[in-house]
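For reference, the structure discussed in these notes is given below.
Only one protein chain is missing from this complex, and each of the others stays in its spot.
Let's turn to chain A:
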């Protein structure tokens, strides 16, 4: 009974402390480099971007379907840094997002857009599939099936 109570309590605290970490592109590159055989599915989104918000559940399904595989879903928010506490964290809590969520910590969009992908216009949603060998960038919305197939056919 006591153990059950502790588990409940820790679950509650866990969900209350939904973590949204700040992320620079250097951090991201280091993470990818350390990931060995891991494929990262990195979605660029924002709380104000309605098509982004609409497709987030597809990324959650992709994450759940690949829990045992070397696949990581990272959700990188392009919201203003000043909105972290007021909007981004409450949004992550309310929508019960379990994937890792970050807030992009880069001051100059002219630089970071080019660095993420030369072809990117800056419109979101946009998603990067990346591992040590392959880097594929898509400026588009994804359905659940498209995400699954893009990951499967990545080479």
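One rule holds in what follows: a contact is a pair of C-beta atoms (placed from the backbone, for glycine too) under 8 Å apart; a residue touches a chain by one contact, two chains touch by 3 or more; residues count from 1.
One rule holds in what follows: contacts and distances are computed from a predicted model.
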Chain left out of the displayed complex - its UniProt protein name, from "Xanthine dehydrogenase family protein molybdopterin-binding subunit", "Sulfate adenylyltransferase subunit 2", "Thioredoxin family protein" or "ABC transporter permease": "Thioredoxin family protein"
Among A:51, A:70 or A:90, residue touching the chain not depicted: A:51
Per the touch definition above, residue among A:19, A:57, A:85 or A:109 touching the missing chain: A:109
Where the missing chain touches chain A, by residue: 46, 48-51, 78, 80-82, 107-111, 113-114, 120-124
